[in-house]
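Heads up, one of the protein chains got dropped from this complex, but the rest are sitting where they should.
Presenting chain A:
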């Protein structure tokens, strides 16, 4: 038994190696911008004796002086307020649209009071997720790519920001609670509302509306922030083209109107959108629709009249503008430039002359602040080239001199033009520099991954089973684990004494290097066997070559952006090809055989029927893959017409009938799936008796299925009916029951994996297994047993389901995983899991037929084409269940199934979304040992179909044979699991390599980097699920041994 432990540990070790390579690589590839801890400070000059004109004669002093507050600011953040929503469309077609011309108040004010109002495009920097945008909007800094990953983990902002700077003057906040997480304890009064409940369109907005007018009457604040979410949530829930969107925009219109009515003389209203939305209502990427938000400014006093170059404003420009209005220091790491025409003027007509010195001061202060930031940043990181710095320095000095000498408006305007050039150059320089990669970490990661894959490949393919068990019996493994631990400890100590600067990557790399060295030693020691077995493998079959070509193609496709975009098509194409190849391969062998034995008519007939079955299996698999096309989701780059359920949001399908039909189909398929599995287990005898796993397998799936069905039906009910039937928490208990039951069931399966019923011995045993007319047989048996009193006592024990003990456990494990997965996918997409099930079943069927027919010596050896097929299914059904490797297409709704959007930790939603996204990887990884087991099961269940050339008697014992030949079985499971993770590892390596090669590619952040992240996460998920399945085999073996020893004792 300890040998299996060794296999498990070795597998874990290899998984760790791959994961280490991946992690080291990604930490070099996805760099963070260094957050500077400095704060900006300034001397307040609130007295009336403060003369700006004199102050500007000394630019250095002016830069660190803050002027008096111009006015108070009401900042209304309307989540996902797209420019298109705010802009007025004059054409007729807009009248019928659900989202155009729905904010007439903005249009009215622009028409009637052009002096007091402004509307601009408010360009967001991608990633366009709310958290990242809020960071950008308050700190004025450019975001980096990796920030998107922390959308869930809303940590507080460490960088200097506008909120921190204004805390002393009083900030009131209401709305989206992301703010209170970002700025804990910074607000004078805060009224947060939970933000993550996407289904809830109104409650946040209502809260804000309830509070804001009351707060506006008070005098003790200088900045009032209100963040309403209705439009964003409506987009997520229904998409942009939906009647609800018109309603929400209307609400917003009323809110703005009412705020403007209650504005006081010293207030400015900023209405801003943090990002836009796509047609389907999502956001996160960098398409035009997503980055074009709107900014609308209204002031009671006229705004300064300054001809702005365009109607475009960057989001980071908001920070210095607000700082100027509020008279606070500009946050330290701001890169934005102050927007002059948004500042309220001090005169009634908004003429420039009166505010000239004030404006000059604002701009100069801004220039000086950015220069200071750049100086400090570049001093520490050496990222900027000397030329770039010198260039900026020159312009800065020129501006410095110019500041002192300005007297007229013309001079002022030329100064502004120069300063705009300066800001442009600055931004370009910075955004260029912040897309740097740490090439040494990247190459380390690549090297580690490559070595791990290469040597593991040698190990797994080269060393035969007998030598393998010898290796695992030696103390090599213990030694290597010890060596790894020692290395890690050393690193720990070194880090503790400040000798090492960085802990995580060094540890990963050093342990990885040590492990590689150990692996090399191991391989060098066994080189004789490896070379021998390689020599034997010279004559490879044609099919294996083709398989390798297909594997190569899947990896090559990672290097082309158009192939990554169209990967769903490419993968399905390759799977279908592989299925056909498998079919032709089997058929060829059939005909060969039939040619040999032409005389035996009977045999030929049998092969023919066999052939029919094979063709049917392949056809069914191909059709189910083709059907799964309808569950694909489109990514932004796709120009194709997406299928009807692509958006897959509740309420997005406007026709009720279609919705109902789809729901009915889903429910039927769910019932069908549960029934099929139940019938199978029943036929195998794994549903009789009272052992915990049997009970779980018998009742849990049904209960879960009923709960899921009820939940979906309740979700689909019209709104007015829903309230009548059940409250939202009552609806949410249904999925919670599903979670609890499936978790419980999985735990039980791990605790007591055997679903076997050992018939009690003393009583009469009646064997009515698999009979059609049960009742008469039963009667006969009872009669027999009554008449024949002296039954021979020492009959063999009768055990139900012993022949399928292994497979039954994995099948019931997969049932719970699949049900969980389909619950999280939602009612429409869940049918795709059934298609996945069909595909897997067909692969298993093909494998079993092929094995029974062609296996010459070893029945447990899984051929590579089948394994590749399994791997491709895992990869394909990521797409087949409506996912795409981009961030906006992540199914965020999965986090709300059963939680109702109220959760306090980020772990739970992350797990739910993880299961939703990588369900296919989890399920196919967890059921991997079925590939080894299934020929035996198959033979037991369909003895007619499978004709084995040898071991006929042994085969009748089914999977018990596996238990008896445990060392062969374990080695086979080990090699299958190893090859499987090798396939995933190779693909991830390909993805890493592609990201490295294309790191200056135009599309790297849009296509290659997300692909790498998804592929890497998929690898990690696969590694852990394969390990879990390995552990399951271990558990089953333990329990089997226990059972057999009990049985023999009882005899």
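Here is the rule we use: contacts are C-beta pairs under 8 Å (C-beta built on N, C-alpha and C of every residue); 3 or more make two chains touch, one makes a residue touch a chain; residues count from 1.
Following the convention adopted for this analysis, contacts and distances are computed from a predicted model.
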* Asked: From the names "DNA replication complex GINS protein SLD5", "3-isopropylmalate dehydratase, large subunit", "SAC3/GANP/THP3 conserved domain-containing protein" or "Phosphatidylinositol-glycan biosynthesis class F protein", which one matches the UniProt record for the unseen chain?
  -> "Phosphatidylinositol-glycan biosynthesis class F protein"
* Structure fact -> Missing-chain contact, candidates A:89, A:424, A:588 or A:783, resolves to A:588
* Among A:504, A:626 or A:783, single out the residue that touches the unshown chain. => A:626
* Pick out which of A:573, A:942 or A:1031 touches the chain that's been left out of the picture. => A:573
* Asked: For chain A, which residues lie in contact with the unshown chain of the complex?
  -> 560-563, 565-566, 569-570, 572-573, 576-577, 584, 587-588, 591-592, 595, 622-623, 625-626, 629
